[in-house]
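I have a structure I would like to understand better, so I am pasting it below and will then ask my questions one at a time.
Take a look at chain A:
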Amino acid sequence: MRRLPRLFSLRAVITVAFLTFTAWSSQAQSAAQIPPEWNKALDSLADKIATAAKPARTFSLNVKNISSLSGTDVASLREELVSDLAARKFRITEKPPSDGQLQISFSESAEDYVWVAEIRRGDAHEVVMVSTARDVVRKPSAAGPSITLQRKAVWEQAGKILDFGLVSDAGMEGGSILVILEPDKLSFHQYRSGEWQLTRAVAIARARPVQRDARGRIDPPAGKAEMPDAECSGNFQHPETVTCSSAAAVQEVGFVTKPISIQGHTVDSYVDLGAACGIGPLTLITGPGDWTEPDFVQAVRLKNQADAASEKLQFPGPILALWASEDGKSARVVSRNLQTGAYEASIVAVSCGD
Partner candidate 1 sequence: MKLRLLLCLAVISVALAAVAAPLRPARRPRYGGTLRVEIGAIVRSLDPSVAAANPEEADAKDELDALLYDRRGESGTFVGAAGSGPFRLSAWEAGKSAVFAANEDYRAGRPFVDSVEIQMGRSTHDRLLDLELNKADFARIPAELARQAADRGVRVSASQPDELLALVFLAGRTATENARVREAIARCIDRVAIVNFILQKEGEPAGGLLPQWSSGTAFLFPTETDARAAKEIWSQISPSPKLVLGYDSADTLQQSVAERIVVNAKEAGISLVSRAMPNSSAASAHTGSEAPRSDTIHVDARLIRLRMPSPTARISLAAFVDTLGPMAGIEADPLPENASPEDIYNWERGIINSGRVAPLVWLPQVYGLSARVRDWKQPAAGESWPLAYVWLDSTTETH
Partner candidate 2 sequence: MTFRSKFFVNFMIALLLSVGLVTAGVTVVTRHAFEELDREHTDALVAQFQREFDRRGHDVLNRVQGIADGEPTVRMAIDLSRPNADISVYVNDAKGVAQSHQLDFLDFVGTDGSIISSAEWSARFGYKMEWVTQKEDWATRGSFLTKLDTQEGPALALMAVATVRVGDKDLFVVGGERLGKEFLASLVLPSNMRALLYLNLDPKFEPANLIDSTGPVNEAERFEPIIERERTQPSEQTAKIDWTIDAASAETFHVIPQLGRQKELLGVLLIGNSQRNVVTLERHILWLAIGVAAIGLFFGLLLSWWAAARVTRPVQKLAAGAREVADGNWNTRVIVRGRDEVGQLAQSFNQMTQQLVDQRERLIQAERVAAWREVARRLAHELKNPLFPLQTTVENLQKASSQNPEQFEEVFRESTGILLSEIENLKAIVGRFSDFAKMPQPELATVDLNEVVRNVEKLFEAQFSAVGRPPITPELHLAEGLPKIQADATLLRRAVENLILNAMDAMPAGGVLMLRTSDGDGDVHLEVSDTGTGLTPEETERIFTPYYTTKQHGTGLGLAIVQAIVADHGGRISVESESGVGTAFHVELPTRPPHHQAAPVVIEEEEKEEA
């Protein structure tokens, strides 16, 4: 067997693979399926087109994307729309003759996606549109690396979240209690009647105002919530037992992660996870930006020159807190949505396969 030239050594292969991965689109999510909300929107759009285009039925179609939708999503949406139109007895043709032109524009406003259909028949020009929520949870696509990161949004609020955790609800079998650590309180939410309901909030008294870059961490099993200048303790499954008080002194240790260097860049927000998917220990790192920029979480293998083990899981804002979960396979992520300004609590989990 002829030995491969040194150029094609293993390092080189990995390097090229890394380049390939890093040169790919920054979006870690790939769309294989359209969210139901989008389907509904397309359906509505098809109805509006059908109403506006009557009695014409044959159109040439042109699609343009002026939103943040990926090319794959746009292709999927187009396909779905054509299908919806066909169901309404419309025929899309590439070649003349046609009754008119249909221009579909996938656009977005500050809050939503706005999908616009312009129907041109001779001198007539009509415009119909639909809107749909932009921030939906997407199922990851089949394609992709063997490790994927999945984000599960747990909680969102306007106020600052330092950390959060879930404990089982002692009062309700199968239930959970969501514990939210905020700069000025520790709140407990229980899932009742299909929604989270605040059951108890314990104020955190302080002698001094909260630090601007307040940090905190919850250890649900231990029943502790700690901040550099305050702490809470009790049985989180029984929120009524929890009390909070200010600390005698400010303790930074434990809240400041020692920065590490990855490919020459300093990363001071990361968590170490255990091995997963047959791959050695993984470390979830965040991006290098500051709190004004969108961030991401990515799994890397530090021992392998910080090879990327997953695609970047994008967040719509900076990641303010990253704590490893107890199972070692997920992390608690507190981020802020730059668009809405809301603080979001998510769990990022490592999953194998697509």
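Definition applied: a contact is a pair of C-beta atoms (placed from the backbone, for glycine too) under 8 Å apart; a residue touches a chain by one contact, two chains touch by 3 or more; residues count from 1.
How these were chosen: all candidates are chains of the complex that A comes from, given by their letters.
Computed from a predicted model, the values in this text were never measured in an experiment.
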Which of 1 or 2 touches chain A - same complex, any copy: 1
Of all residues in chain A, those that touch candidate 1 in their complex: 6-7, 11-12, 15, 18-19, 22-23, 26, 66-67, 105, 107-114, 116, 118, 127-131, 183, 209-214, 256, 259, 263-269, 286-293, 338
